[in-house]
Structures are given as structure tokens and as C-alpha cells.
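Mind having a look at this structure? Questions to follow.
With one protein chain held back, the other chains of the complex are shown just where they sit.
Let's look at chain A:
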Amino acid sequence: MAGADGDDSLYPIAVLIDELRNEDVQLRLNSIKKLSTIALALGVERTRTELLPFLTDTIYDEDEVLLALAEQLGNFTMLVGGPEYVHCLLPPLESLATVEETVVRDKAVESLRKISQEHSPVDLEVHFEPLVKRLASGDWFTSRTSACGLFSVCYPRVSSTVKAEIRQHFRTLCADDTPMVRRAAASKLGEFSKVLELDYLKSDIISLFTALASDEQDSVRLLAVEACVSIATLLPQEDLETLVMPTLRQAAEDKSWRVRYMVADKFSELQKAVGPEITKNDLVPAFQNLLKDCEAEVRAAAANKVKEFCENLPEDSREQIIMTHILPCVKELVSDTNQHVKSALASVIMGLSTILGKDNTIEHLLPLFLAQLKDECPEVRLNIISNLDCVNEVIGIRQLSQSLLPAIVELAEDAKWRVRLAIIEYMPLLAGQLGVEFFDEKLNTLCMAWLIDHVYAIREAATCNLMKLVEKFGAEWAQNTIVPKVLGMANDPNYLHRMTTLFCINALSEACGQDITTKQMLPVVLKMSTDQVANVRFNVAKSLQKIGPVLDSNALQTEVKPVLEKLATDTDMDVKYFAQEAISVLALA
């Protein structure tokens, strides 16, 4: 084969372009995804003069192909000859930024943002900024939408006259005729604010913000809420009251639940942005209203923020605000009619105990925890259980264990396997907090029962759970409590249960150590090599491969090797295959 240099003669552009034109979309897509390879074969010069013009001209293709192209071009700087030539990439990306399909357009904008950083300040003004202007004044809404995402990347690095033009374009797009463009502008308002000088922020952005926040479409208004966070962060404290708060108050009371939802969803960020004084005076009552909103979606979003909101309250009045204003609302949410609201609350409510301290927790929160532990919806109970660690730190888990046990048992036997799976995953955590005695007494049976569940995912999780428990409680505990039970299942009439024994051994051998593995587990595995079900036999081979490293070489040679050799001559293809694999991995050949 000829050397790599001078290979461009070997690959005439026509052949490569043929690949990009292939009739089969899949092949075309494959070729585009390897566009960098093609560019490499052509060299920087021909990539600039031949490949890029071709790509710019033939931009009409399946969106799938265009997406791949838009992505590729973002990483093309080196392939066209470095930052000096990076502007060659602008024409194809400009066309891509005007196509209909949002995914393609967003990717093209992403790539444009990326390569904008590689432009020198001069190139940025000569090549990049004109492109942004063209897009911003495009006929069809798609190009204007794309332009919205490009202002903030070029603004900081251009001259003040160009800056003024950019601001003007942004203003125009914020008042665009089509809601799609206004949405795009509103979603970039925060980002654009960050690169603007403070004076212009006050003079330009605030009026745009106010206008977008009272747009006729709620889909625009709700995006202004997001921008509110950035704007409030950037403004000096003394201006917030006059410039931001009227709009924020209005958003929190918007007639559309989507806007109120957004306020609830961004509440912690808003709280940080406006500072403690405004929080005390304005946000506390607003938050109470959101917690009592008529739409469940809004209540759920607000409930999710309860802990964060309380945590970030100013320390001097935190406890008083929580006790008098927030807690009464929280109490109502515990018996909400909507399960999503309750479950959102359950996922954060335990966090309040650290904030309120032992006495308040016992007096006020504990009854709520207990009520939620008995909730009819399993997700609520699960969320409480999964956050037990917070309470454990403050009042100790014993306070709860009386109610905890029935809740755990009920979830462990829930009809939905996903619920069972979730509770299994918390077992190691619970075991750690409740201690080995409590565990042996109350929970061990549950853990064993999961090993013979009907659903494979549960059996698998149960196996993994045992491993984590052994890591926690140690090998000696394992030897006394679980190993005998696991090994007992090797004689079960159901082959699935026999296989579970093998899976458990795979998981436990390392944690249990050489002694237990060699003396107790290995004989059982070897005995199972004569099982009548092939699946069990090839899992024996797999298990031997897995536990091999834990065994000493004597056991390997005298006990494991003969069995694997026998399995390697099995009548079943799979058994043979896995036996051979084990032999080669364990180097027993």
C-alpha cells in the first residue's frame, strides 16, 4: 500500500462526493458522519475549495443527514487549515441554520457558537457578524430563530458600533410577529443580558423583559421567568424592586398555570437572585400561594422546592418563617388529592428536619412522616424511605422504626415489580442505619424471598443487594446467615432458583473471601456441573470463570480443571463455548 502522503491523488473528489450523494440514505449518512475522514484525505486546500462549496450547494437532504453535517462542521476548524480559515465554514452552516427542522437548526447554531470562538476579532466583524445580521432579518422565521442564539457569542468581541446594531436586532426579534421567534428571543434573553453592559441592561433589556413577560402567548411569558433569574442576578440590589419585582409578582399570579408552574420550578434560583429582604417580603407569600395553587402541577413543582426554599431563607428569621408560614401549607399537602404532589413533597420533606432541629422535628414533622409512610401511593412511601438518612442524623431512626417496618414489608410485596426493585435498592442503606440486629430479625427473610421472585430483574437486584450487605456486615455474618440459605437453593426443583444460587455465588465470592469460597461454595458449583438443564451447566462454567481468581491454584488444577474439561465436551453448544472460554481465561489449557 502506498504511504499516506500524497494520497489525495488516490482519492479524487468525485469518488468521495459520490459517496456523499449515494442514493441510499443510510450510506449517505455513514459518509457524512465520516466527513472528517474525507476532508483529511483531501487535505486542507481542497477541503476549502472543493468540498465545502459542494456541501453548501447540495444542502437539500434528509434532516438526518443534515443533522450529522451540522455536527461535523463544528469540529472542522483544523481540517480547513486552522482559525485563519475558519470562516470558510460559515456558508454551509448558515444554510443549515435556516432549515425547518429544529434539531438540525439547533445543531447548526451550536456549531456556529463553537466556531465563533475560533474567529479572530477582525474575522468576527467581517464574516461572522454579517451572517448573524442576515439571519436576523431573514424572511422565514427559522433563520430569525437561529439568530437569537448567536448574538451573545459575538457581542463581547465586537466594536461599539456593531454592538449597537446587535442590540437593535435583538430588540426587533423580541417584538417579532411570529411567536416562535419571540420564544427563541425570550429563551436567550438571560444569556444575552449577561454579556451586556449594565447601562444597556437597564435601558434595553428591562423593557424587553417586561414586554415578553406580558406577551399574549403564555409560552413566551413563561420563558421570561427563566430570564428573570439572570437579570435579577445581574442588577444591583437597589434596582430590583423597581425593575424586576413588578414583573415577577405578576408572573407568580399569571392566569396561565404554565407560567405559575415555571415560577414554582425556578423558585430557588429566583430566591437566590433577589436576595433575603425581597424573599421575606415578597417570595414567602408567593410561595404559600403556589403551594396552595388550584392546579396540581403547580403545587407539585412548588412542593419539590420546599426544602431548598427553607434552606435558603435568611438565618435570622428562618425558623419563624417556616413554622408560621410554610409548615401549615406543607401539612395540607400531606393529604393532597393528587399523588404527584404528595410524592414530590415526600421526596424533600425529610430534609426539613435538619433545618428545624430535633424538637421541632419530633413535634411537627414526625407526624407528617408517619402519615406519608402510610400513604396509599407506593411512590410516596418510597420517597420517604429513600430519604431516611436526613432524619437519622437528627432524631435517630428508632423513632420511626415501628412504622417503618410495615411500610417496608408492604413495598417489598407490592404487585408492581418496579416498586419492589426500588425498595431493594434502599436495603443496604436501611440495613446500615437500622443495624445488624434489627436487620437479622426483621428484614433478612425479605431479602431471601426476593431471590425467588417471579421477575428476573428482582432476582438480579436481590443478588446484588446481598453482595452490598456482605460488604457492610462482613464475611462472618455472611457465612452464618446467608450463605447456607443461598447454597440450599442449589437443590431446588426449579432451575431458575438453582441458577440464582450461581448468580449469588458470582456476586458473593469476592466479598466472602477465599476460605468460604473454596470450602463452601466451590463444592456446590462443581456438583451442579452435572445438572440436567444446559442453562445451569453453562452458568456453572461462567461461575467457575468468575470465582477462579478467588481460588488457590491447587483447587483450580485439581477440582475446577477436570470439571471444565468435561463441560468442554458437553453435547450443548453453549456449554461447550463457555467452558472453553473459562479454560482460556483461567489459563488452564
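By our rule, a contact is a pair of C-beta atoms (placed from the backbone, for glycine too) under 8 Å apart; a residue touches a chain by one contact, two chains touch by 3 or more; residues count from 1.
Here is the rule we use: contacts and distances are computed from a predicted model.
Choosing from "Cell cycle control protein", "AP complex subunit sigma", "Ribonuclease P protein subunit p30" or "Serine/threonine protein phosphatase 2A regulatory subunit", the protein name stored in UniProt for the chain missing from the display reads "Serine/threonine protein phosphatase 2A regulatory subunit".
Remark: the omitted chain is touched by one listed residue; of A:Y200, A:W417 or A:W477 this is A:W417. One of A:P83, A:P179, A:G351 or A:G432 touches the chain omitted from the figure, and that residue is A:P179. In the complete complex, the residue from A:I17, A:C377, A:V409 or A:L588 that touches the missing chain is A:V409. Interface note: of A:E50, A:E125, A:E295 or A:E425, the residue touching the hidden chain in the full complex is A:E295.
Mapped onto chain A, contacts with the missing chain fall at residues 1, 4, 7, 10-11, 15, 19, 23, 27, 30, 34, 36-38, 40-41, 62, 78, 100-102, 140-141, 178-180, 183, 216, 218-219, 253-258, 260, 294-297, 409-410, 413, 415-418, 454-455, 573-574, 577, 581.
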